[in-house]
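Only one protein chain is missing; all other protein chains are in place.
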Amino acid sequence: MTSPGTTTPLRHDRQLWLLSAIFLLLQALLLITWGAHYVPLGAFTPVVNFGIAIIKTLLVAIFFMQLRAESGLVRAAAGLGGLWLLILFTLLLADYLTR
Amino acid sequence: MSTTASPPLGRRLDTRAAAAGRNYLNESTSLRSWLLTTDHKRIAWLYLASITFFFFIGSLAALLIRLELITPAGDLVDSDTYNKLFSLHGIIMVWFFLVPSIPTTLGNFLLPLMIGARDVAFPRLNLLSWYIYTLGGLFTLTATLAGGVDTGWTFYTPYSSMFSNTAVVMAATGVFVVGFSSILTGLNFMVTVHKLRAPGLTWFRLPIMVWTLYATSLIMVLATPVLSISLLLIVLERVFGIGIFDPALGGDPLLFQHLFWFYSHPAVYIMILPGMGVVSEIIPCFARRPLFGYRAVALASLGIALFGFLVWGHHMFVSGQSLYAGAVFSLFSFLVAVPSAIKVFNWTATLYQGRIHLTGPMLYALSFVGLFTLGGLTGLFLATLALDVHLHDTYFVTAHFHYIMVGGMVTAYFGGLQFWWPKMTGRMYSEIWAVIAAITLFIGFNLTFFPQYLLGIAGMPRRYHSYPEAFQLLHVASSAGAVLLAVGYLLPAIYLPASLRWGRRVDNPWGALGLEWTAADTPPIKHNFHQTPVVTGPPYGYRNDAEPA
Amino acid sequence: MSPQAGVTIQTQFETAAQQREADQLGMWLFLATEALLFGGIFAGYLGYRVLHPETFAAAAAHMKVGLGTLNTAVLLTSSLTVALAHHLVQQGRRRATLVLLGATIALGCAFLAIKALEYTLEFREGLMPLPGLEFRYDGPPPGQMFFNLYYTMTGLHALHLTVAVVMMAVIFVLVWRWRTPDRQARQVEMAGLYWHFVDIVWLFVYPALYLV
Partner (left out) sequence: MTAASSFLRDAPIEHVIVPPQASELAARYDGLLAILTVICGAVLLLITVLIVVQAVRFRARGGGPRGYDRLRARHWWVEAAWTLPTLIIFLGFFAGGLALYLAAFEPTQAPALTINVIGKQWMWKAEHPNGAREINELHVPAGVDVQLRLTSQDVIHSFFVPALRVKRDVLPGRYTTLGFNATRPGIYSLFCAEYCGTDHSRMRGRVVVLEEAAYADWLSRQDAAATPAAAGAVLFRSLGCSGCHAGDGPVAAPSLAGVYGRRVPLADGRFVLADEAYLRDSILLPRKHVVAGFAPVMPSYAGQVDEAELLHLIAYLQSLGAPTGPAAGPAPEEVAP
């Protein structure tokens, strides 16, 4: 947990560097998704698209939203939404894909 | 909790509260101090007032429905009125009574007391929840009374989105708004349980009531938003014609059912879990035995909350859902029934070698076990794929969920209210009348709803305004029971308020051992405890060798 | 009591750390709720895409992929500025925080402006299924369903972003006043979490609607 005055200048620089690096990585991933749109990948298009979206989400959550510095409890709360979405999508598709 | 010997029942203690003179009720008395309170105990009272109001509106609609069904011809009210009545009954009872009742009244009052906290984690959010609930509820009530809504509480599309010409938009908006109250309460409770437990109060020292409230909150937080979005889609459809459920655009009417039941099946567990919590407190107290299989019951609560999300498709076995999906949902439905069965067995085993006091609350609790068992067992019929084909959308379903929700949840709610009434008010209600009311409720309930199982097997569909004459006999029996049931509900509405004036002052009339009884004054002071309690042992330290009163 | 000056601990909490953790947990649970709210409509999208794969792909060809991509870049940038603002406000660097919050608000507004431009273009092409307006799309009806989902999903997202922008504006003022720096740090953090969440929703809206 960070509170004012406890962060050292070194840590400060590293944090800035880290955030900027993550930002560049995110933009690079965006370019890849965009580029993939013009390449016919067939059935893999959604896999690539949503795979990259999930990677981007993890990056934003872990680094920008500081999940890496949070307690296990908060991480669990963050994972909760994802897990329940998985339940919703899986069982819904269980109907639509086998109808 | 750390107490070793339990005081005998009925011991009249010189109230510490009276000695101190100050408690959360008399600390300030202006209307403003009530309407702007952030004290969880006062908010519980605010909820109790609102919920009682909605409960009697909903009950009135039920009574009219039963009166109408005495004759097969449908001659008391016309079919549109009848449809509006059962929609009103369903909407009010589900969203403004069953879902919020125990969590927001007993839960609000007890949760911080049971975990040794001074309040919930977000007291102002708690008050906001009440305002959202009450204003949203009144808005919906206005819609259902003034314009009327005839979609049933299920709002099935495309009837609700394209065909009904009633006040669907207003009603759906109201339910949408009230959803936020539910979400905020759940969120508040979850954070409270995680962050505000007293020193020494580990998870496996929590009373089952707290476990069930936690499980309930989890469902509220994760299921309610899906209902919100599906209602929002109906509203958008009716206002802007966005046609998400329009078959002409390739829309699938079943999509709404999927989203709706993703909320509404877990919502059934929102309704019943806190009832299970209440019963798990009452039975050990009056059997003077620790709850049998504490860990099993605690974990079963979480199991129900999780598995409750995997079963929603059992409402759709004949709806045109894929057969394979149906099979999966059926399997999970049986699995979710296992933890419920475990609970029933554990409650029964708690009685063994006990010293059983058949007080009013205990009668309610034992009624709960019996009625919930029958309701749960008939749920197995409906989870069985082939049997559901015939029973789906018949009175069998109506009977089944009324056994769970009315026989189960409402009975637990009444029992809990009376069990903790002395704690909430510092006054004892009339026990004789409580026993009479509990017995009346039990008989009236069975007379009302058991015939409906038979009607369902005979093939009588739900939501029928008129029906073939052959079904009349059972309908008349059911309606007669409803009158008795109404008496059972009205009695507590008389003797509980009366006790505020004439009831004797008590501290812990049951010799109960929860933290709320042993560590706080009766009624509690503003921030609950004079000093933060420290917990050293497991809950339910009752002993059956205590001397009788 | 906490050694940190300026943090008011509410009655129900014992320590500032406990209070902060409670806030943090509450916010994340709220985000889980929000995730399920969007999840409901994404589930609808998913079901319909399985039912009508070709018509959805055909309708998605009418999306302005360039604008959508630009908007994604804008939102990702705003996430960076929020994360930096959170970092700097903890250092007590008020001026830098204000600059970054201002940039965040500006980027949020830029996103909404680009979205509005997109809506305008679609309105001109007659691709907006409003009552009383002619819907000019010659594909089969599920294509119209695609547009309906598009407007609902992006509209709901834009609504959330608008709320986030307003929230940021309020916090901008609070940081400007700088009455209780510790509280302001918490406020930036909480509003930041919400902002990132809205960003994440878009990360899924973008491939779902533009890159079918």
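The first chain written gets the first letter, and so on, giving A, B and C; residue counts start at 1 in each chain.
Quick note on the criterion: a contact is a pair of C-beta atoms (placed from the backbone, for glycine too) under 8 Å apart; a residue touches a chain by one contact, two chains touch by 3 or more.
Predicted model, so just to flag it, every value in this text is computed and none were measured.
Enquirer: Can you list the shown chains that the omitted chain is in contact with?
Expert: B, C
Enquirer: Touching the hidden chain in the complete assembly: which of B:60, B:327, B:428 or B:477 does that?
Expert: B:327
Enquirer: For the full complex, which residue in B:52, B:71, B:142 or B:319 touches the chain that was left out?
Expert: Counting the whole complex, the residue in contact with the absent chain is B:319.
Enquirer: Considering the whole complex, which of B:52, B:142, B:518 or B:544 touches the chain not shown?
Expert: Reading the full complex, the residue touching the unseen chain is B:544.
Enquirer: Using the touch definition from the top, which of B:394, B:452 or B:499 touches the missing chain?
Expert: The one listed residue touching the chain not shown is B:394.
Enquirer: Just name the one of B:199, B:247 or B:497 that touches the chain not displayed here.
Expert: Going through B:199, B:247 or B:497 one by one, B:247 is the residue touching the chain not shown.
Enquirer: Applying the definition given at the start, please give the residues of chain B touching the unseen chain.
Expert: Considering the whole complex, chain B reaches the absent chain at 9, 74, 79-80, 83, 150, 152, 154, 156, 158-159, 162-164, 247-248, 250-254, 287-288, 292-293, 296, 317-320, 323, 326-327, 330-331, 334-335, 337-338, 341-342, 344-346, 348-349, 351-358, 366, 369-370, 373-374, 377-378, 380-381, 383-390, 392-394, 454, 457-459, 461-471, 544-545, 548.
Enquirer: If the missing chain were put back, which residues of chain C would it touch?
Expert: Against the left-out chain, chain C lists 52, 54-55, 58, 139-142.
Rule of thumb we're sticking to: only the chains that are shown with their structure count from here on.
Enquirer: Out of A-C and A-B, which chain pair has the most contact pairs?
Expert: A-C
Enquirer: From the C-alpha centre of chain A to that of chain C, how far is it in Å?
Expert: One centre to the other, that is 14 Å.
Enquirer: Taking each chain's centre as its mean C-alpha position, how far apart are chain A and chain B in Å?
Expert: Each chain reduced to its C-alpha mean, chain A and chain B end up 38 Å apart.
Enquirer: Which chain B residues sit where two or more other chains touch them?
Expert: Residues 194, 222, 226, 258, 262.
Enquirer: Which chain C residues sit where two or more other chains touch them?
Expert: 21, 25, 29, 32-34, 36, 39-40, 43, 47, 51
Enquirer: Going by the contact rule set out above, which residues of chain A touch chain B in the complex?
Expert: 73, 80-81, 84, 87-88, 91-92, 94-99
Enquirer: Which residues, counting only chain B, touch chain A once they are in their complex?
Expert: Per the touch definition, chain B meets chain A at residues 194, 222, 226, 254, 258, 262, 309-310, 312-313, 321-325, 328-329.
Enquirer: Touching chain B in the complex: which residues of chain C?
Expert: Per the touch definition, chain C meets chain B at residues 10-14, 18, 21-22, 25-26, 29-30, 32-34, 36-41, 43-44, 47-48, 51-52, 55, 129-131, 140-142, 144-145, 148-149, 151-152.
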